[in-house]
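Here the complex is missing one protein chain, while the rest keep their positions.
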Amino acid sequence: MKTLLDEIISKPHIGSIVYEPKDFKPDVDVRWCAGCGGYSILSPVQRIMPELGIPKEKIAFISGIGCSGRFPYYMDVYGFHGIHGRAIAIASGLKIGRPDLSVWVATGDGDNMSIGGNHFIHGCRRNTNINVIMFNNEVYSLTKGQYSPTSHKGQITKSSPLGALDEPFNPAALALGAGATFVARGIDKDRNHLQSLFERAAAHNGFSFIEVYTNCNIFNDGAFDSFTKKDVREDQTVMLEHGKPLVFGKERDKGIIIDGLNPRWYRWWTVNTPWTTCWCMMKKTARSHSYWAI
Amino acid sequence: MKTLLDEIISKPHIGSIVYEPKDFKPDVDVRWCAGCGGYSILSPVQRIMPELGIPKEKIAFISGIGCSGRFPYYMDVYGFHGIHGRAIAIASGLKIGRPDLSVWVATGDGDNMSIGGNHFIHGCRRNTNINVIMFNNEVYSLTKGQYSPTSHKGQITKSSPLGALDEPFNPAALALGAGATFVARGIDKDRNHLQSLFERAAAHNGFSFIEVYTNCNIFNDGAFDSFTKKDVREDQTVMLEHGKPLVFGKERDKGIIIDGLNPRWYRWWTVNTPWTTCWCMMKKTARSHSYWAI
Amino acid sequence: MEKEIIYLDEITVRFAGDSGDGMQLAGKQFSDASASSGVDVNTFPDFPSEIRAPEGTLYGVSAFQIKLGSTAVNTHGDEIDLLVAMNASSLKVNLGNLKVGGIIIANLEGFDSRNLKLAKYSSNPLEDGSLKKYQVIALDMEAIIKEELKTSGISPKIVKKTKNFFALGLTYWLFNRPMEATVKWLNAKFKNDADMLEANIRVLNAGWNYALKNEDFKRQYNLQPAKFEKGNYRNISGNHAVALGLVVASKKANIPLFLGTYPITPATDILQYISGYKKYGIRHLQAEDEIAGIASAIGASYGGNLAATTTSGPGLSLKIEAIGLAVMTELPLVIVDVMRAGPSTGLPTKPEQSDLYQAMYGRHGEAPLPVLAAASAADCFNMTVEAARLALKYMTPVILLTDGYIAQGTEPWRIPELNELPDLTPNFATDPDRFAPYVRDPQTLARMWAVPGMQGMEHRIGGLEKQNITGAVSHDPENHQKMVEIRQEKINRIAQDIPNLEIMGSPEANLLIIGWGSTYGAIKSAVDAISREGKKVAYVHLRHINPLPTNLATIVGRYKEILVPEMNLGQLKNILQARYLIPMIGMNKVQGIPFKTSEIKAKIEELLSKEEAQL
Partner (left out) sequence: MEKEIIYLDEITVRFAGDSGDGMQLAGKQFSDASASSGVDVNTFPDFPSEIRAPEGTLYGVSAFQIKLGSTAVNTHGDEIDLLVAMNASSLKVNLGNLKVGGIIIANLEGFDSRNLKLAKYSSNPLEDGSLKKYQVIALDMEAIIKEELKTSGISPKIVKKTKNFFALGLTYWLFNRPMEATVKWLNAKFKNDADMLEANIRVLNAGWNYALKNEDFKRQYNLQPAKFEKGNYRNISGNHAVALGLVVASKKANIPLFLGTYPITPATDILQYISGYKKYGIRHLQAEDEIAGIASAIGASYGGNLAATTTSGPGLSLKIEAIGLAVMTELPLVIVDVMRAGPSTGLPTKPEQSDLYQAMYGRHGEAPLPVLAAASAADCFNMTVEAARLALKYMTPVILLTDGYIAQGTEPWRIPELNELPDLTPNFATDPDRFAPYVRDPQTLARMWAVPGMQGMEHRIGGLEKQNITGAVSHDPENHQKMVEIRQEKINRIAQDIPNLEIMGSPEANLLIIGWGSTYGAIKSAVDAISREGKKVAYVHLRHINPLPTNLATIVGRYKEILVPEMNLGQLKNILQARYLIPMIGMNKVQGIPFKTSEIKAKIEELLSKEEAQL
């Protein structure tokens, strides 16, 4: 039987659904600091929206609290600015109650890894079809600069004047350990790569997790310079693509090779540098492919 | 400067600290159901206590809510029966505030993996020196039989009359993904093995996680029979010991070999059977060894 | 053998035994059979907090009490007329409540030396003359069953498991109840276990026949059917009624139901019932914790579902922050709190009324919402529908309070027709041109509900203060004051949309009783008894606690004395005093057990006699 809600949501869309990115920009000022990495996430998201091929009214962005939490205000679709740490829980209820929607979550390293950690791992496990974009600036910015669960050991912040004591989470490892079926990592400086990650996340039928290294130029400026600055970048990052060889370096002369062990389920490698440790992994499960790249 | 608290806790112990297991049994009835797997955890715990070589008053057991939550009442040491899901958080505060104590947590698959999931992963990451024993009976028992995050897909419970829908967590994989430094698994039927795990956990200087497959003969009887019953056991489980070959099977004719990949950080293998999938893994980090066995 | 038939108006029966003795099952079958023969029934299961406490112990006793009546029965009975005691411990813990002259059916085997020791009896009460104030019928059930099943080839192991059906057979004979429904139930339950099926049916009949033939059973009891409003009835627990209320409300509102929740005693049943209704298109999520339970419900509500979350005290405490979000976003949400004894974990299987403060005042910031309370098991259905009505009409979260007593106890409930229910049509936005997130209905002050999927109404809501009408984030001081006041006023106006209180008992009395929640049965029975004795007491029972019914202000002004009985330290009393500035007398039982009618009656009598003395 068709309910009243079914009637409302099955009303045919009037007009074209061929959009341009600007159709997703509402008429408000973006209130992030000038130079914030957040802008580099907003723009590729707005760019891929037309590609979803669905009416604007069928898209919802849910967020928690943090600088990332403002994201829904900057998207002219349905938006819900929730409470700290609960975006995935709210989004899961929305998606289960409204399977017809394209549901996205914007969250931060504090929002998602600290207070929201439980909903995050259960989201990974439950595999509800939502897309989670995590702004990882390795600091709590909205509360003006305390360390987060992704801050590196020794990081000096307002609440760790002598340096943070604990090992940080590796968000991708945590997601995979929790059973996630789509795990990806990108960086604010590479908008085109981000765009491709968002596209694949949207296409993935299940829970997608995209971690974005996002520079906070106020409270943690340059956190990712050691492997993203032009001069070191090529030597410090591996682009990981399903089925492609793991070649990297300015001269494309470095690589990672695996042999001998039948990689039926997992492969793990590490690239270790004095400045940073980047995990690279690829996972193929019965349910789906997952892509993860630095 | 010595505080009043320092004075109290540094008072010399009067009398011997050579204990027997019975010294750790308080004068109360154990109120678990007859046949509950919990008894098989209690007894090896009581057996290893004398080995710690510390006075009884320096030991504290913290629990959440669930059948496992009653554990502290059954240990004649300091005990705190907390609230659902928060045992690790309480225990962390106790240990940070009182580094001189030996702090243990008794928890369940619901308590630790569902409502307590966030404290669990942060415990793994933070690596505070506490020992966490998780009674995994793959069901919520105290509330009389609903599915838990470790219930298998399709499991029929009171709240999943048509079978549980979601993939379960693999607690050990989650712990490793979260950065745990000591991860082990045992089963109620093998008390001697459990005893050895508890000993090693106590010796580990950091966060130790021991998952125990625990039969709940009321709400999930026989959950582990497919790989623990006498006739199948040898063929379905691999005992994993640091440095020892991975040989298993009744005839000791089966094994797992790794070569080729330099296992500097991780090794993962899987043993897949029609009944159950068991993950075996071994991790060696800079900080410590971790042991995990089925 | 000639048997006497006794005609009665009401009687209280209690099945008591060890946790493994199947007393809950026997009690449930007996009460269903009684209800279906038309008498009024009120039941209460009473089991230990241990899952399976050690056999034979005092703390391992599990009991099920049923009060039957040919006139309205409001409680499960203060005192027991007939006690089925399967072992010594179950006699010991229940004897205190047995009426002088009451009947004890004792299972001899449960009084062996081991059981007597576990029950801490130094001598056998069945033999030492200590029970001479009662009528004792002692029989060895196991021996009789063995005899009966001897020829059947059924294994002796099964015999042990059927004792409860023997006891049931005895009581069916005592009350001359039809056994068909129970046989049918057994057929369904044991459809894959022919042995158990046969054994249970045979044992049930054996019980009946034993009573019929044995001369210890001299009397049969007859209760005339009670006069019920016409309709289809079903014996129902409060938790079941909440589950059905949610399902029916969603049908009536014509939007899907979403339940986001986490198990907790004594609310878990609601989740379990709902998970069994999956086939009706109901969506539910057994979430990772209470916070995710309510947060997912808020998400589903945002998406246009009738969303609900169910819990008990500790869970309500965890949901507090998210309730504030629902208040701020003005989304409809039904929150059911099945109260248990606190604080903290407290006495988790025992009822209490001590979450009222939290429901009223628990949130940070100014976050008003409607608070309702159900009066009885069947009333849980009505109040759940009422909660859904207010939530949808006023775009607000609503807290409905029930408690472990009515949640697990049962009474007959008339199954209503959909058209008898109030209108629940949601206030969906229709016209994009006139839509803005905080445009309000001038009457109810409710905002319109625009859900994702509605073209041209894309908008953003959230926990930050918003500008009235437009919904833009606003830090404007005057706007904040205005929004705070509007949110309060919206809830206040609900007072105009709820029924006035009806005064029960004697409106012209000097003494007024104000009750709320599950105390209804005990107070009503006491007030009725007092009235029958020709004394005067007035009684109003609150189902709406926030806002309060408008006529309460004049009512409280009319009485010399006001008594407020509650299972807490005086929470409603405090709320009413703050509102009406009239002193009230508290009657506060905080013991994890409901009031007895006799306790309330004694208190009324005490107050009335003081009153007289002052004349």
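The chains carry the letters A, B and C, assigned in the order they are written, with residues numbered from 1 in each.
Basically, a contact is a pair of C-beta atoms (placed from the backbone, for glycine too) under 8 Å apart; a residue touches a chain by one contact, two chains touch by 3 or more.
Please read all numbers here as calculations on a predicted model, not as lab measurements.
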{"item": "Displayed chains contacted by the hidden chain, counting the whole assembly", "value": "A, B, C"}
{"item": "Contact residue for the chain not shown (choose from C:314, C:370 or C:404)", "value": "C:314"}
{"item": "Omitted-chain contact residue, chosen from C:37, C:254, C:531 or C:577", "value": "C:577"}
{"item": "Candidates C:45, C:462 or C:521 - the one touching the absent chain", "value": "C:462"}
{"item": "Residue of A:13, A:144 or A:252 touching the missing chain in the full complex", "value": "A:144"}
{"item": "Chain A residues that touch the omitted chain in the full complex", "value": "29, 31-34, 65, 67, 81, 83-85, 114-115, 117, 140-144, 146-147, 149, 158-162, 218"}
{"item": "Contacts of chain B with the absent chain, listed as residue ranges", "value": "3-5, 8-9, 11, 13-14, 26, 28, 55-60, 62-63, 65, 72-73, 76-83, 86, 89-98, 100-101, 118-119, 122"}
{"item": "Interface residues of chain C (partner: the chain not displayed)", "value": "49, 59, 313-314, 316-318, 320-321, 324-325, 327-329, 339, 341-348, 350, 352, 354-355, 357-358, 360-367, 462-465, 475, 477-478, 480-481, 484-485, 487-488, 568-569, 574-575, 577-578, 581-583, 589-593"}
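Going forward, only the chains that are shown with their structure count from here on.
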{"item": "Separation of mean Cα positions, chain B and chain A [Å, integer]", "value": "33"}
{"item": "Chain centre separation in whole Å, for chain C relative to chain A (CA means)", "value": "46"}
{"item": "Geometric centre distance via CA averages, chain C-chain B, whole Å", "value": "38"}
{"item": "Residues of chain A whose C-beta touches two or more other chains", "value": "118, 122"}
{"item": "Multi-chain contact residues (two or more partners), chain C", "value": "288-289"}
